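One chain of protein is taken out of this complex; the other chains stay put.
Let's turn to chain A:
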Amino acid sequence: MRIPCPSCGERGHEEFAYLGDASLVRPDPTAPDAEARFADYVYLRDNPAGALRELWYHAAGCHAWLVVTRDTRTHEISGVEPAKAAALRRQEAG
């Protein structure tokens, strides 16, 4: 499996560290149902068989966090973007 890093080009996945599902967002700790939301955030996963947006860190390269969209059945990668861009977009969307 090779991951096309936006700054380094296509590299073997062994250069990257994995963090999993990129759609998880840390809940608001002051929300009234924060306890239940944190349990959900820390433990529960969609774990899809198919496209998954996931976080990879280019540890042996440019040290960027990336959001990679990969099919968990075939390892086919359909999109890569810097995690920062994804986070900014999420912020703008509110």
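Here, a residue touches a chain if its C-beta (ideal position, glycine included) is under 8 Å from a C-beta of that chain, and two chains touch if they have at least 3 such contacts; residues count from 1.
In this section, contacts and distances are computed from a predicted model.
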Given the options "Fe-S oxidoreductase", "4Fe-4S dicluster domain-containing protein", "Ferredoxin-like protein" or "Sarcosine oxidase subunit beta", say which is the protein name UniProt records for the missing chain.
"Sarcosine oxidase subunit beta"
In the full complex, which residues of chain A touch the absent chain?
1, 12-14, 18, 20-21, 36, 39-40, 42-47, 49, 52, 54, 70, 72-75
